[in-house]
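In this view, the complex is presented without one of its protein chains, the others remaining in place.
We just call them A, B and C in the order they show up, numbering each chain from 1.
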Amino acid sequence: MINPGLSVNLGGIELASPLLAASGPFGYGHEYLERIDCSALGGIIVKGISLKPWPGNPPPRLAETASGLLNAIGLQNPGLDHFVKEDLPLLARAEPRLIVNIVGCDIDEYAAVAAGLSGLEGIDGLEVNISCPNLKAGGIAFGTDPAETYKVVGAVRRQTNLPLLVKLSPNVTDITIIARAAEAAGADGLSLINTLSGMLIDIETRKPLLGNIFGGLSGPAVLPVALKMVWQAAEAVKIPLLGMGGITTAEDALQFIMAGARAVAVGTGFFYEPEVISQVKEGLENYLVKHEIKALGKLEGAARKGGIINGAC
Amino acid sequence: MINPGLSVNLGGIELASPLLAASGPFGYGHEYLERIDCSALGGIIVKGISLKPWPGNPPPRLAETASGLLNAIGLQNPGLDHFVKEDLPLLARAEPRLIVNIVGCDIDEYAAVAAGLSGLEGIDGLEVNISCPNLKAGGIAFGTDPAETYKVVGAVRRQTNLPLLVKLSPNVTDITIIARAAEAAGADGLSLINTLSGMLIDIETRKPLLGNIFGGLSGPAVLPVALKMVWQAAEAVKIPLLGMGGITTAEDALQFIMAGARAVAVGTGFFYEPEVISQVKEGLENYLVKHEIKALGKLEGAARKGGIINGAC
Amino acid sequence: MVTEKQAIAPGYCRLSFKAPHIAGTAYPGQFVMVYMNSGYRHLLPRPFSIFTRNRDKEEVSLLFAVKGQGTELMASAEVGSLWKISGPLGSGFPALPEGSLLVAGGIGLAPLAFLAASIEKPRTLIYGARTASQLICPPGVLDLPNLEVIEVTEDGTRGERGTAADLLLGLLPGPPALFACGPGPMLRAVKTLCLHSGTPAWFSVEEKMACGIGACLGCAVQTPKGYSRVCREGPVFSAEEVFNND
Partner (left out) sequence: MVTEKQAIAPGYCRLSFKAPHIAGTAYPGQFVMVYMNSGYRHLLPRPFSIFTRNRDKEEVSLLFAVKGQGTELMASAEVGSLWKISGPLGSGFPALPEGSLLVAGGIGLAPLAFLAASIEKPRTLIYGARTASQLICPPGVLDLPNLEVIEVTEDGTRGERGTAADLLLGLLPGPPALFACGPGPMLRAVKTLCLHSGTPAWFSVEEKMACGIGACLGCAVQTPKGYSRVCREGPVFSAEEVFNND
């Protein structure tokens, strides 16, 4: 049983628990669902889906860093048709809400994937990953430019009535500009952050460690950066936020909630501790009980509103 | 004795060792010089100096994060006159080269500090910290905008013939644009990275942990991000680079060199291990001997040039 | 829980764990993930092949080389200390026909020792390393009925002189199947010999891992059909599937 005080509404998606599996580390869900207790999970965001299958990057794709993980999977995925036929039926039976992360090389691909997923049984929302390189605009990521962000989110919005989250890239000068563009284009919520761009070098071969040279940094190392961007986005937009980046404990999750997130997602944390979600849930419940707070929602943005709130209120 | 193969020329500054103390953690030098063996240090970059004294931020100013440090000192400094009269005489006697980090609220202040430092005995170069908020342009940091970067670096350049490094902020969408602007405005070298913007929240008081709310993240946590920016800057400009961000070992330092840095600086590493510089120097020397490489310079950018180079060449 | 520790040679260690589920269900070629007891110092668990299994004592043992910080930590584990391990993971070796050849290079012995112990039919293990001190199999483990062990070192300090591949030249064709694990260059040479001689072969390969269960797509290796996951489709692949484009 999840404490009813933990339920939240994330841009139209009713979640029994504010804890989600972030897109990517959790794959298409069934591997973890078979092995761990997922009863504390409010929702699963599956790995990014494109129209046609994407092959992904050459190995090695992973490297451990100080309190972090560098990955360059390259958005490998089996494509829309395969997902709908093979993965979705397995997932639709699962307890947690299902959100599908979508990717594309251009705006048409994003729109086509969104259209293909709309109206299907078992899908509760979409998350648009705008960190993909925009091949028609010289390879710069959609999510680093407000105009491109507005265009791609708008195109997806026109294809679907599903609740729409937009997943922001942290590799930008000012996250609030991108956040506002996504909101203006019709997003129902924002997810942040995606990975920070980084790399490592093998000093023996004197080559980059990852097959793709660059990768994305995640895990506890990035938590302070993620938290600040959630704080800033919370000041910039009215739609709810899904916070993520380095969460492995209830204390981490609470920091995101207090910075302004409605719910939080865990990615790399599953590698560190597969039972992470049950542990975080327990910690959240204990915190609410200890401070006599009836609903987690009371804490949303608490740190931006001047600190300690009265538990009873 | 430092292995002569470790000497490098950083934008006109001859360094007996490629290991520098980064601006800030090392203060104005004398505290550490009194306590640790600094013979392996090629240069000291002192904490940012403004025209008038700056008070700094309210405490707390520090918080430990996963493999990282969050700081919000707020560029507290005693101002140009005090530095020249009180600190410089103590430092000018020291063995390592001396580089002065300069800060300002507007372009005139930067220029005035540069002018005031030019021609003084014992100063071997300047480092312009362009991460300061530009008060005349709405508080956005100079270093996040290429035009402002060009202006402030140009203004400093006109005041001095000293070798000029420009210290880049990592909180930007595309570091190469800022790097090119600094080069075009007359920089002799680039220092990168400054700290990543971040924050933490105390879940008991439900307030930001730092007095200033936001702070800068440094230490091993940020190394992969720093390394990637050095790699990108190395592709974008011809002037030499001073790499930094999370270095505590010779392996870390070598990664920066192989990504394209001419020399490296250590900041947070001094807190972790005050003798860090001696240890890194020893590790570098061992690497050169083991691989029969005569000069560290041979490794500059090695990872961008296709991996293993022949030790003899 | 760590039930036994054997410091074998400098830089090598064997750890036994009480793990009823793993000991009960594992088959040769499968691996486990060992979680590091170090906070954020090591976010990722480390993968290790199962070296031996004892169903009665509900134990498995791992044989490993100390490579970096994680294996160093493991080598300093104390008997009785609690370590989290998960498994069995991955797809192991196919059934071993009579007369099979097993080829182990260095620490690659781990999965092959378990494979060798899985049947009692006649079979041959070539166990090679650069030098005698790297032939680190703990005494007794390879004393198996009907198993012929041929040791080979590149410098001739123990067994035959040469590489495992050198030895194979004289043994192929013939055996109905070959199973190998070891460093990349060795596996590449073995692959060439197997293809030439028409010997079906299976290799256990390595790649960096995060989830270990097929979710994250981090452990991809290139195969003719695209990328495969070492942790799910592997770690055992047929010789045709791997080492094609490098």
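The definition used in the following text is that a residue touches a chain if its C-beta (ideal position, glycine included) is under 8 Å from a C-beta of that chain, and two chains touch if they have at least 3 such contacts.
Everything quoted here is computed from the prediction, not taken from an experiment.
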Residue among B:Arg35, B:Arg93, B:Lys136 or B:Lys294 touching the omitted chain: B:Arg35
Candidate in contact with the missing chain, chosen from B:Pro60, B:Gly122 or B:Gly283: B:Pro60
Which residue of B:Gly27, B:Gly154, B:Gly186 or B:Gly297 touches the chain not shown here: B:Gly27
Absent-chain contact - pick from C:Tyr40, C:Phe114, C:Tyr127 or C:Phe179: C:Tyr40
Contact footprint on chain C, counting only the chain that is left out: 38-41, 69
Chain B residues that touch the omitted chain in the full complex: 24-29, 31-32, 35, 47, 55-56, 58-64, 67-69, 71, 73, 76, 219-221, 248, 268, 270-274
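The rule is simple: only the chains that are shown with their structure count from here on.
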Innermost chain, taking as reference the mean of every protein Cα atom displayed: A
Chain pair, most C-beta pairs within the contact cut-off: A-B
Interchain centroid distance [CA atoms averaged], chain A/chain B, Å: 34
Distance between the centres, which are taken as Cα means, of chain C and chain A, whole angstrom: 37
Centre-of-Cα separation between chain C and chain B, whole angstrom: 46
Touching two or more other chains - residue numbers and ranges from chain B: 66-67
In chain C, residues with contacts to at least two other chains: 40
